[in-house]
Structures are given as structure tokens and as C-alpha cells.
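What follows is one structure encoded as C-alpha cells, with my remarks underneath.
Here the complex is missing a single protein chain, while all its other protein chains stay put.
Labels run A and B following the written order; every chain starts at residue 1.
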Amino acid sequence: MKHILKTTVAIGAMLVSTTAMAQTELSLWYHGAGSANAEEALVNQLVEDFNASQSDWNVVLETFPQLAYNDAVGAAALAGELPDILDVDGPIMPNWAWANYMQPLGIDEALIADFLPGTIGRWDGEVYSVGLWDAAVAIMTRRSTLEKYDIRVPTIAEPWTGDEFNAALEVIAASGDFDYPLDLGMAWTGEWYPYAFSPFLQSFGGDIVDRSTYQSAEGVLNGDEAIAFGEWWQGLFENNLAPGTSQDAAVRETGLLEGNYAMAWNGNWAALPVVEKFGDDALFLPAPDFGNGSTIGAASWQFGISGTSENSDGAREFIEFAIQQKYLSAFSDGTGLVPSTKAAAAETANYQPGGPLEVFFDLSEAQALVRPVTPGYVVSAKVFEKALSDIANGADVADTLDAAVDEINEDIERNSGYGH
Amino acid sequence: MATRIDQSNKAGWLMAGPGIFLMTAFIIVPFFLAFAFSLTNQRLASPNATEYVGFDNYRGLLGVAVFTLEPERDDAGEVVIDDDGEISYPRLRNFTRNNPDYPNLAGKREWFSWQWGDDRIVILAADVVFMKALINTFTFVFVVAPVQAAVALGLALLINQKMRGISIFRALYFMPVVVSIVVVSLLWRFIYAPGDGLLNNLLGFFSFGAFDPRDWLGNPNTALGSIMAMSIWQGVGFHMVIWLSGLQTISPTLYEAASIEGANKRQQFRYVTWPGLRNTAVLILIVITMQAFALFAQIDVMTNGGPLDSTQVLVFQAVERGYGKQDISGGSTISVLLFVIVLSISLIQRYLTREKN
Partner (left out) sequence: MAAINPDDQGLRLAVRYAVLCLVAVIFVFPLLFMVMSSLKPSAQLLLDTKSIRAFLPVGDISLDNYRAAFDRAPIGVFVLNSVLITGVTVLLTIFVCSLAGFAFVFLDWKGRGVIFSILLATLIIPYETIFIPLLLMASQLPWISTEGLEIGWLNSYRVQVVPFIADGLSIFLFVQFFRDLPRELIEASRVEGASWWAIYRRIVMPLSGPVIATAAILKFLFMYNQYLWPLMVVQDESIRPVMVGLGYFTDQLNVPWGEVMAYLTVITVPVLAFYLSLQKVFISSVASTGVKG
């Protein structure tokens, strides 16, 4: 199969190019198969444009269903069959770099100088990956809802305090106008949990792992601040302020729009329908500040070069081609996500000054905190997700967090500290 | 004479060779590899070299400890009662974490406990999730095996009638067997959906609204049971057919003789049918048991081990650790333990059901 593919590609390339130069094939793996949306079409377009723009390299694209993508890369690494160019989710990149799935990008730093910090993947002092966009999360609601219940509209400079936020939720719940005041998206199990909910933990003063050494989570994930977070978290579900782990995924999609929920904690990829439905009434608000500042997650999918690639020059050329401003804008317009530079944002429909989603760019710039930059993240993310789920279902907060800390610490130890 | 045996020898090895080779290469060798991995700290992807760790993985999974928790006492030595009227105990984490006086408790968590006078006896486990997976797997097997076998027998008796179109019913009852368990799991997620799910609606309809909708998969008390029901639904047709053929090999003359002697239907079943089905029963029970231990897809598609580990099972844990958390040695350890358990149960079953001459 590969043989036939190579032959076809080679023949095709020869027919197209005016000179008889042999092209080297570059393989690119991308997540998102079956998404049937603009993103897939844009990646195809990007590949086509690159192939047409030069004659040394020919990029061949292979897509995977998103949830199976990381597993596919793992299995391919075992077989020594990694592609040349990899698409990698930001927080996973350190693990892949540590395991030698990826090599340093070797890109001219001037090209990425004004990129949002969350879009650059650094590990061990080197840049391994760079992304065309970042994702941001905000509280989505309607101005009319807040006005109805006499709730202050927070700003990035002055977000709600924890008490204000809790009070607002209780007022809305008491009115009985909605099924739940807040939708956290518990139906989206997987990476959403650590991405969307660790900022709350950080706002309380805790964290998934101690970032000064990355050797332990003791005191950070089960200290007083973390326990305070855990109890607040549990309270949301106990007091019916938010739907829990049994939430129907379909209702998550439409709940805010149909009036089931007053507020939704959701990402900018879901923002456009909200703008469409509510127009000027739509509000995208920063997260509450529980004492340690208001933060949101950062880092989405990024491109990098695989560790075993022999064509790193070509791969780097492709990535430098991909991060041109016009593509940053194009992807943003197509997916609704935050483009990596302010300049590109100015060219997009949504993020230009005065655009409906402009606030997400500001949120990302002001409040984004990447998830822990460590190869151990793969395990600690799963452990944290389970802890959140268990606490939401009523498990003892301190014991659950203790267990999570133990598991994370043990994993770090078994891996000799993960190279920190 | 010698050449005939030699010929037989060569032919035997030649014919059985491919099968033996394939099974050795793809089943036996990986199995021993799994055992070997369980004695190391092999990872799925790591720049660190693999080290031999002996039985550390097993200790980490199976370690247990017993501890007596004494109630808090005030200055007079009286037991402190908290606001709910319950005896107040110090938090277990004071003993298990950072407490040099109790090294054997370090890192363990409470598995379960009970009241003993004023004290609480606590059983701690090094890996509570594994223990829960163990218990859940056993629960699943020991409920599903007899229930599925019994339901299948009931269906077989129902089908074993000479009625027109009976083969249509037989075909319909068997149908779920050919459908993939993944497909079945996805469909039953709708049936079990909380609030307005199909099952809740059905029960509400039949009880004229008296029935409260339940969150079947989201409630730790009903999650495993729901998965059991679904698994039985899918597999029962297969065993119904095996029972059926067993039933049909019982000679009709035996039934005639019994009814001549005045036996009613129930006595006929007990003295004619049941003894005749003995062999079939043994086969069915053994097969269902082995299949039940391999429970995985339903958990992966429907509950991911939750809620609160109520549907955590051994194979799911093995895959999650080995593949999801990149800990091949941990996953392999669970696999080896699973094999030992299944082997023991099979041997016990064979012993209990052996032919008593």
C-alpha cells in the first residue's frame, strides 16, 4: 500500500513540476478525522499550498480521530514509524520530547517573537512545537440574565471574587428559571477536565504538581488551598448549582442557547453560536478569582518535528510556511479559535478590534497559564481528572486528593523524575 | 514398524506445526512476556532503561494492612461525640501520611471498615482502585454466570415447543449475539440515559408515573447492575441455543416413562430434564465464567470505571494502566493476576463438576 502510494505521489509530482527534480515526501499526521468542519478543509488547503509553493518537498496528510490520536502516535513510536511532522497537543509535548518522539524545532525565534506564550511549546530550554492558534475559556452568559438578578458584570481587571460568584449562582438557582445556574461541561470527559478546571484549582492557590521542582504534588494538590477548592467543587454538585458527571453531552451543546443553563464555562470554539443567538446580549466573562488570581488554561494543538524524522529541514520549512500570518487568520476564521498573534487577529472577522470574540484574545494574553510543563503530565492529567470526577460524585475530598498526590508522586519516582 | 512411527511423527509435527507455532508465538510468548514485564518497571515510552524490580508491582497492588482506629477522647477520657451523634474519630490520613510511627500504613488508603465496640477496624489497601476492580469483577462473574445460564435455560424451555413459527422466535432471541458489544453498549447508553432515557420512560409508563427516573449509569449503586443486565441481554441467546440442543438430546421415551409413572411437569424437569443436561450445564457455566472475566468494552464505552469506581474491572484497569498511563509493568501485573484467578476458578469448577464415578 505504501509502495503504491509512494509511486503514485512520485509520478504525480513529476508530472506537475517543470524540472525533473525528485521530491522528498514528508508525512504529516493530524488529529481531527471525521470532524467534517472547516479545520480539516483548512489543513488540506495548507498542505496543498505548501506543496505548490516549492518543489523540494511533498507533504502527505493522514488524519486520525482525535481521542485515538495520542495512542496512535505512541504505537507508531514503538514501531519506529513516526511521521515527519507531528501535530501535538500542547501539554503532551514535554512527554513526547522526553520520550524522543520529537526533536527540537530549530526554528528562527524571530518568527515566533510575538506569538502568544501559550502557542509556543518549550521543553528543556528548547522550542519543540508551535501552534497556529490558542484556545481560551470563559464564562458565557447573557447581559440580560445578569441584569435581571442584579449581578455585577465582571471585567478582566476586576473579575468576580469567589464569594460574589457563589452568591450569584445561588441567586439564580433560587429563582428557579433555569435547570442549573452553571454548566461546567462535565459531559466532556478527557482532557477538558484538567484544561478547564485546573485554573479554578490554581485560583484557590493549589496546582496539579509543584512547578518549582516537578518532583512532587504533596502540599500542592492536597494542601489546604487544594482542599478548599475540592470542597467548593463538591458543593457545586451537592447544591445542584451545576450538572454533574451524568450530564448529557447533547444538552451541553445546546443548554446555554436553549435556556437550560444561565451560564456556561466553555471554550471559544463554542462561542460563535452564542454570538449568533444572543448578539449584543452575549457576554464572555473571566473566571472568578478565588484568592490567587483569575486564570484560564492555554496551549492547544501545535506542530512539531518527530524525533526519528530524517527530513527535519523539510518539516521545519513546512512549519515555517504554516505559521504565516494569512494562515493564522484563516484558521481563526474557520474554527473560531484565537490566532497566535495580535497582527493576525486584526485580520480576522472575530478577533479584530471590536470583533465579537476579541475578549478571548485579551483573556488569553492576560490570564493564560499553561498546564504543568512536564512529561509526567500524561499521567497526572488522568489522575486529576479522576479525582475531579470522584469528588463531584461525593467522595471524601481530602482522601481523594491524597490518593491523587500519591499516584502522581509514585509515577514521577518510577520515571526517575521525568528528566527534570 | 519403526518407519511407520517416524512417518507418523513427521506428519504429526508437520500438520500441527503451523498451529503450534502461531499459538506459541502470539499467545504463549506474549503471556510470558507479560509475566516478565510485571517483574520490571517497563514503560510504554521512556528514555530510561528498564530495571528489574522483583515483586514490587505485586506488592503495590495487593498490599493490605489492618488498623484499629480508636475514637477521639476528651480530657476526661470520654469518647467525643460529634454533631451527628456519631463517634468522632481522628482522620486516617494522620496515620497514613508522613507519620513515621506507622511505616506499614504509608501510602495506603481505606478500603473498608466496620464498627467494633467504640473502635473502628479499618482494612487498608495499597491500591484501593485495584481492590475495587477485583471485587467488581468477581461480583460481575458470580452474578452473571448463574443468572445468564438460568435465563438461557428458561428461554430454551420456552422455545422448546412445537409451535408454528417457533424458529422465528429462536432467531430473534439469538440476534443480539451477533451484534458487536461496542454497538450494544452505545445503544444501551440511550436506554439507560438519566431523566428521559428509554428505560426510565418505559418504567414510568408502566407504573403510571409512580416510578422516579433513575440515573442508571451515574449512580454507584446501579451502575454495575445495569452493565450486568445489558451483558446478559447480549449473551443469553448464545447459551439458550446450547441448552436447547442439550434438551433435544434427552430421549422422549424418558419423558413418556415419567408421565406414565404419574410425574408432573416439575418432577419431570427435576428427574428427567436436569440430569440429562448435566454436561451441557457444565460447559455453559465454564464458558460464561471465562467470558465474564474478560469484561472490558462495555466499561470503556459506557462508564470508564466510574462512578466512584463502581464499574472498575480488572481488564479495564490493565488496559488503562498499561496503555493509558504508559505503565506497561503495572498493566502486565494485573494481566498475570487475572490469569491466575481465572485458572484457579476454572480448576475449581472442573473439580466441583467432575464425573463422580
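In this section, contacts are C-beta pairs under 8 Å (C-beta built on N, C-alpha and C of every residue); 3 or more make two chains touch, one makes a residue touch a chain.
Predicted model only: the values in this text are computed from it and were never measured.
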Out of B:Leu92, B:Leu105, B:Ile227 or B:Leu338, the sole contact with the unshown chain comes from B:Leu338
Touch criterion as defined above, residue of B:Leu105, B:Val141 or B:Leu155 at the omitted chain: B:Leu155
The missing chain sits against chain B at residues 5, 8-16, 18-23, 26-31, 33-34, 37, 155, 158, 161, 163, 166-167, 169-184, 186-188, 190-191, 193, 196-198, 201, 233, 237-238, 241-246, 249, 279-280, 283-284, 290, 293-294, 296-297, 300, 315, 318-319, 322-323, 328, 331-332, 334-336, 338-339, 342-343, 346
Touch residues of chain A, complete complex, unshown partner: 1, 3, 29, 33-36, 62-68, 71-72, 75-76, 78-81, 188, 249-250, 253, 269
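Note that in this section only the chains that are shown with their structure count from here on.
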Return the distance between the CA-based centres of chain A and chain B, expressed in whole Å. 37
Name, in rising order, each residue of chain A that touches chain B in their complex. 71, 74, 77-78, 95, 98-101, 189, 244-246, 248, 378-379, 382, 389-390, 393-395, 398-399, 402-403, 406, 410-411, 414-416, 419
Show me the residue ranges of chain B that touch chain A in the complex, using the header's touch definition. 41, 43-48, 91-93, 96-97, 107, 109-110, 128, 193-195, 215, 217-218, 220, 304, 306-309, 320, 323-327
